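Below you'll find the structure, written out as structure tokens, and then a few comments.
One protein chain is absent from this view; the other protein chains keep their places.
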Amino acid sequence: MSDGFIELRNIRKVFAGVVALDAMSLVIKPGEIHCLAGENGSGKSTVIKIMSGVYQPDGGEILIDGRTMPGMSPIEAIAHGVQVIYQDFSLFGNLTVAENLAMNVHLGEKRRLMNWRRTRAIAREAVDRLGVELDLDAEVASLPTAGKQLVAIARALMSDARLIIMDEPTTALTRKEVETLFRIVRDIQARDIAILFVSHKMREMLEISERITVIRNGRKVAEGPTGDFDEALITRHMTGGDILNEPYAWTPPPGPPPVPRLEIRGLTVPGKCEDLSLAIRPGEIVGLSGLLGSGRTDLALALFGMVPGYKGEILIDGAPVRLRTTQEAIAAGIAYVPEDRLTEGLFLPQSIKRNMLATSYERLAPKLVIDRSQAEEMTQGMVRAMQIATPTAEKPVMQLSGGNQQRVVLARWLLTDARVLILNGPTVGVDVGSKAEIHAKIRELAQHHGLAVLMISDDVPELVQNCNRIVLMHRGRFIEDLPADDVTEETVSDRLKTFT
Amino acid sequence: MKTQMNIRSLINRDNNIVQLLVMTVLIFAVMTALSPDKFLRYYNFESITYIFPELGLLSIAMMIAMLTGGIDLSVVGVANLSGILAGVLFHKLAGAAGIADAGILTVLLGGVIALGTGLVAGTVNGLLITRLGITPILATLGTGQVFTGLAIVLTGGPAIVGFPTAWAFLGNGKILGLATPFVLFAVIAALIAFVLSRTALGINLMLIGTNPKAALFAGLKRERMVLYSYMLTGVLASVAGIILSGRTNAAKSDYGTSYLLQAVLIAVLGGTNPAGGRGTVLGITIAVAALMLLSSGFQILRFSNHLIDFIWGAFLLLVIAINAYKNRTR
Partner (left out) sequence: MALLRRSETVIAGILLLAMVLIGTINPAFWQLDNLFSLMRSNVIIGIMAMGVLLVLISGGIDVSFPAFAVAAMYLTIKGMLALGYNGVVLPLLAATLMGLAFGAVNGFFVYKFRMIPLIVTLSTSAMVRGFLLGVVGTSMININKMPTALIDFARTDVVSVTKADGTTYGLTAMVLIYLGLALAMHLVLRYTMIGRSAYALGGDPEAARRAGFDLRKTIFFIYCVAGALAGFAGLLHSGMIWLANPRDFVGLELDVIAAVVLGGASIFGGRGSVLGTMLGVFMLVMVKNSLIIMHVDTTWQLVVVGLIVIAATALSAWRDRRRAA
């Protein structure tokens, strides 16, 4: 009955008691371009790792060409033609381009010796096949991101691949580079190689794929030919429903315009962003979007004191500040919620309490010893205020859901009396219900506590819903400053697409 | 009812401590069974209270370095150098009265020199690790060699023998019927436990060790805290050096070389995660006690010191294997 090249049947995977995948089924036919859609944290990367043999499923089976593959190892997966291009490319920075390219061929052939001439020949062929220019003797660590991706794609094509899995391949690319990538993908498909495109960007999926599978919370929720889907439908499947709430409105108070909470004048980070000027008044939520590498994160890091070499002026409530360390930024009233909650935001095995108080401990211990009753009071207050669902604040934060975890990070900053809140991807990997609640919290903070919020996000609907202004950034410069009143998701997305 | 609940939650939270206690009791029982007349003598336990503080302090020092995912391989070098520098000072200052009767001021000055040595050594380690970005293993391996080397340069090789009586009191005297080093250890251990659980420094170190990147984004002063932790480590090592030189009335560049392995072993056995973020003084204290019982038992059974080294090494590997096994099933 199976006409697929590879098929997952009822796959189940559990990590430390947490179900990552359940009853997950997926069929990929030979030579098709298939999209696996899902929000961050929906289980996409677990699917990839199961298909490539990195993880062994706890239940269900994997079939390749109709035969079951119990206990498939990475080598077996590769031998059967499954290739993965990871988001981090999985290259060896300390080795040359040529060796990176030829490595899998050598491993696949179970060679014992390293033939450098053959390595170069293989690499040369790989690069030619892709139709690109690459210095084969360059160390991979010295290449720019786009170059590294080319190496990764060329490498995947090397071995006789029958399926290439691409994990969020367009994240770091400009529109022009995306078009080049799509040309290459169709070119690959013409050689009867299937492509599994793993993404959360709807337009790209609709543009490139033939079939789409949508997963949510580790389960498949929809599957079918691309023609059956449109953006709204995919969103609904990915998020589990439409959530529409009132767009955020900000009206300047009567009288003379208030002093901006945060103002930057001619901010420049050499090589990253140039001559940025922006003012955010109390109560404003300003959205910031742009491609990865547009300089948006560099701007955030500079504001958080992590780029001491910046040029230009930063003013908080009209007073110029010099932010050379994170401590100076925090003292100036700036709070930053980083992009990757799990690796940059949280101390996973530590308690909710310690995670919340992390930035406040020095303030809690003016005479060396921590004031425990005050610490307890602050924690309990925040658990209540942020509606964090937990019986005790002593629970390790790793046992919380994504939404509750993000509230812990927010709580940490609220305890520091922040005046400027910078959020980088505030609801990445957060389930729909929590997402709405976090948005409500952010709005409340701006509206009632007078914070200035800078919200950086890829999620255009999120920005349109929650910001009163949206700034678009490209190649280190602000390109547009759109008032939210006359902006729709369409206009922002279309504008972003023109960036090359 | 309520207290019962508390005890249970305590046990659940820290079942490593319970395991350690069980192990200690087991060792005690086995050694008693093997040689009841000698092992159970009061003298045996009394001598343990004199010997174990040195190792206990070095182990606590090692644990503190491990809290941030580091290690300090220079602790023994620091301990010896501290003792030797104080010894050199006493020999220089000792007048006709002789070293044994040196005045209290001289002894205090010696203490300042010894502790200062630990502080400077720890600062050097901390700066090499935080400022120059050297991995803790290689930085402290190198400085350990330098400290030991300086000790050799100062002494020319042989031990410096003869310390003031007041100094020796720190190593083999008695306070209220208890060994002075034991009292010193108890006070310092309580102090460190307090610092780790109730001050910003202690909690920050745990957080930094758990996730250095998140610590950066939470605005913690990573470099400064890590520097402080190595300074503390250095000072603890120098206290161990003071006790060691006081107890043996001598200081030498290669005393206590097997302490290095033992300190690492006790730190790991006591529940410290060498990758950072977890460690308690209580765990270390029980682990030291357990291993001192073990080694004194073996000595009574006439095992040579070398053989005991062998057993320590085997024990460490065993602990690693058991920990790995436990983590797997969890």
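Quick notes
For clarity, chains are labelled A and B in written order, and residue numbers in each chain start from 1.
Just so it is clear, a residue touches a chain if its C-beta (ideal position, glycine included) is under 8 Å from a C-beta of that chain, and two chains touch if they have at least 3 such contacts.
Keep in mind it's a predicted model, so treat the numbers as computed, not measured.
The residue touching the chain not shown here, chosen from B:P36, B:G98 or B:G149, is B:G149. Only one of B:I17, B:L261, B:L282 or B:I300 touches the chain withheld from this view, namely B:L261. Across the entire complex, the residue among B:V22, B:L40, B:L108 or B:A321 in touch with the chain not shown is B:A321. Contact residues of subunit A toward the unshown chain are 52, 54, 73-75, 78, 84, 86, 90-95, 99, 103-104, 106-108, 111-116, 141. Against the chain not displayed here, subunit B makes contact via residues 71, 128, 132-135, 137-139, 141-150, 152-153, 156-157, 258, 260-261, 264-265, 268, 274-275, 303-314, 316-317, 320-321, 323-324.
Following the convention adopted for this analysis, only the chains that are shown with their structure count from here on.
Spacing of subunit A relative to subunit B, judged by their CA centroids, is 45 angstrom. Contact residues on subunit A toward subunit B in their complex (touch as defined above): 16, 304, 306, 326-327, 329-330, 336, 338, 343-350, 354, 357-359, 361-362, 364-365, 368-370, 372, 412. Interface of subunit B with subunit A (complex): residues 198-200, 203-204, 206-207, 210-211, 213-221, 277-278, 330.
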